[in-house]
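The complex is shown incomplete by one protein chain, all other protein chains being positioned as in the whole.
Showing chain A:
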């Protein structure tokens, strides 16, 4: 690494991976509960396992973004981070807040947690992905402000690049949209309308800016391609993202009490949302094809290319499958939704965090790349996780299509629970594949401990 303060990224990356493991363990619990309905009941009811699974995901991805930002902003700005101390304090505040929240979820009934944390004074609990007590949410805002302050000052006082400009735009947007988590009207229609300003405008909006910037940074570093080319691609990608994704929010507004014109607006604009992901595939493969150096970190190159493909398939293609209103009428709120959600999150955000981690971790330890044995293990982890996720998605797609056929179409629709029993076969397949995913994750984690210091074997010298 070029600047000592980049080292603050390390704890963020470590915490991210620990929470990733927790996320997958609770995911496996849920997958089993789908078919063995009373598994761990009443100690860990499904909704509790679910909020741990989803919240762990979101927090570890945020930790990953923060680590990525603390790593790349000083390098891009060509100066030390404004306050490494603040970054470390913020890390502990975030980790402890997240830890206490999860302990809260697991140890007391949710209604008790609401009472203990004073939810009645400013009620923000009880909505999907926003299950955190209001106090935790306030903590998240403070953590975000600290991050933005630290990075913005570093950026303003140093060299400004397209990569850091887009990254900071994305991070400021992320913080701003999170404020809507405090908007919770009694009016259910308005509640849902503004809830999507957090969720959609995060994952189909500003998070894509963060993803694009991180991917561009890694590609500049590993391919050595002229920055001017990468800058232009990045601006095209994020333009496509926001132009399609802002009005594209309307694809969540079809059936929740909003005016019917959203069916047209949402369908038209969200149909374009795969475009930035398609552009990212072209961008990534083009850059690697035109590379000026053979970087010894082949694992990071694989992650970068894989991210663009899986994001396009999971977010772009699977998203497109159910985005048009006449289709969505039947698919809304089914296993098809879950199939898209899993592959989209994994392809876009899990993979981009693992990409920057793959690139930055050896650099943070004075190496250009991990040794060959480590990289081979890391790439095994990549393939096991990625192929598992593809099959998880395919099995949930099958489950979803069957569910839709049985429950929503035809002359004698089945009730929800009866339809669920009929599709249990696919849930078992999904769970088995989920175990393979965990094996992939463990293989990936092993790569941090085995063969790390050896020669990378290909490309340039190991020592930077």
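Criterion: a residue touches a chain if its C-beta (ideal position, glycine included) is under 8 Å from a C-beta of that chain, and two chains touch if they have at least 3 such contacts; residues count from 1.
Keep this in mind: contacts and distances are computed from a predicted model.
*Asks:* Which of the following names does UniProt give to the chain that is not shown: "Sugar ABC transporter substrate-binding protein", "Nitric oxide reductase, NorC subunit apoprotein", "Response regulator" or "dihydrouracil dehydrogenase (NAD(+))"?
*Replies:* "Nitric oxide reductase, NorC subunit apoprotein"
*Asks:* Out of A:7, A:28 or A:247, which is the one that touches the chain we can't see?
*Replies:* A:247
*Asks:* Just name the one of A:238, A:324, A:351 or A:364 that touches the chain not displayed here.
*Replies:* In the complete complex, the chain left out is touched by residue A:238.
*Asks:* Determine and list the chain A residues touching the chain excluded from the picture.
*Replies:* Residues in contact with the chain left out: 33-34, 36-38, 41-42, 45-48, 50-51, 109-111, 114-115, 119-120, 123, 125-128, 131, 162, 186-190, 192-193, 228-229, 231-233, 235-236, 238-239, 242-243, 246-247, 249-250, 254-260, 262-263, 265, 286, 329-330, 332-335, 337-338, 407-409, 413-417, 419-420.
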